[in-house]
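I have a structure here, written as structure tokens, and I will follow up with some questions on it.
What you see is the complex with one protein chain gone and the rest in place.
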Amino acid sequence: MRARLAVLSLYAGLLLPVAPLGAHHSFAAEFDIKRPVKLKGTVTRMDWINPHSWIHIDVKGADGKVVAWMVEGGSPNALLRLGFTKAALPPGSEVVVEGFQAKDGSNRAVGQFVAFADGRKLFLGGSAPGAHGDADK
Amino acid sequence: MGANCFSVDRRPALTGTRISRVTAILSICEWIDSTAFSTAIRESTWWFPIIETVHVLGIAASAGTILFVDLRLLGIGMKREPLSEVLEQLQPWTLSAFLVMVISGALLFTSEAVKCYHSVFFQIKVGLLVLAAVNAALFHAKVYPGVEVWDNLPAAPGRARMAGGLSLALWIGIIAMGRAIAYGK
Partner (left out) sequence: MENDALHFPAATRSLFLWCDSTRLSVAIRDSTWMFAVVEILHLLGLAVLLGSLVVFYLRLLGLGMRRQPVAQLAAELAPWIRGGLAFMLGTGLLLFFSEAMKCYASPPFAIKMLLLSLAVVSHLVIFRRALRIKDSTPSPLWTRPAACLSLALWFGVGLAGRAIGFQ
């Protein structure tokens, strides 16, 4: 019994170095639900990759300056199941992306959905709440 | 990568052969990422999730079976069997499972070589894997041959017990670091 406790605490002890290194995967570890963003801009590139896709968009601020943002989405598998294809976001597309900004304040966000000028919406299926078009949250 | 944390930073400056060695590895990783094979996995709908799932669930058959050899060496599990019985009967399964882990791991690495290169967790994981391999090799070469003497003891003697404890600690670290790779940038 004591030996088993020793093995289990060995687990815990060896994990301490991991703690300060920061976590990413859970939505709330890297992104901030209190920092919602609505990014209106032009798609420059879409990284259709595992484990997370990335949409790069150039957002023109009120001051006229163009800022480059990176928005995280789901995996290709998740995207396809939400009706999002590789051809859906060609560079140059004018879109509005809604999501949540990174906790460190950088120009990164996790996206909930992409909205097109014609009213279409494509959910991004990543770790953000509401990224699957759920009624809840 | 030779920083000594107990002294003033006397790492050799990134000059000459060291810089070329570091950038050579990075170039190889960039080349790997540029291949069609790598891209196919990285942009896949099903391959990546399947390979990753095989790798994660394979932990059960690989580390999960080594666990019992280590527990027996430490004297805290499978105590009614002689060590040799546990080790020899589980070994074929452990080795097959590790083959699967190496193949799936290599495929995952291939799909995101540069990301792995930059990931401190991946670097630590590789280091721990090397240590685990050395530990196992030394155990089999130097300690296990004399097993008849201590086979039936509840806990193995000094060096064997140390090898078991070290193996346990290393595999815990390897699994933890593997998961942590996803947490990096």
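First chain written, first letter: the chains are A and B, and each begins at residue 1.
What we mean here is this: contacts are C-beta pairs under 8 Å (C-beta built on N, C-alpha and C of every residue); 3 or more make two chains touch, one makes a residue touch a chain.
Please read these numbers as outputs of a predicted model, since none were measured by experiment.
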{"item": "In the full complex, displayed partners of the excluded chain", "value": "A, B"}
{"item": "Residue among B:Cys29, B:Leu90 or B:Ala113 that touches the chain left out of view", "value": "B:Leu90"}
{"item": "Hidden partner interface residues of chain B, rising order", "value": "49, 52-53, 56-57, 59-61, 63-65, 67-68, 71, 77-81, 85-86, 89-90, 92-93, 171-172, 175-176, 179-180, 183"}
{"item": "Touch list for chain A against the chain that is not drawn", "value": "4, 8, 11-12, 15, 18-30, 51, 74-75, 77-78, 103, 125, 129, 132-137"}
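Criterion: only the chains that are shown with their structure count from here on.
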{"item": "Chain centre separation (chain A, chain B; CA means) in Å", "value": "30"}
{"item": "Footprint of chain B on chain A - complex, ascending", "value": "3-4, 6-7, 10-11, 14-15, 18, 21-25, 48-51, 75-77, 80"}
{"item": "Chain A-facing residues of chain B, complex", "value": "41-46, 48-49, 52, 71, 74-76, 111-112, 120-121, 168-169, 172-173, 176, 180, 182-185"}
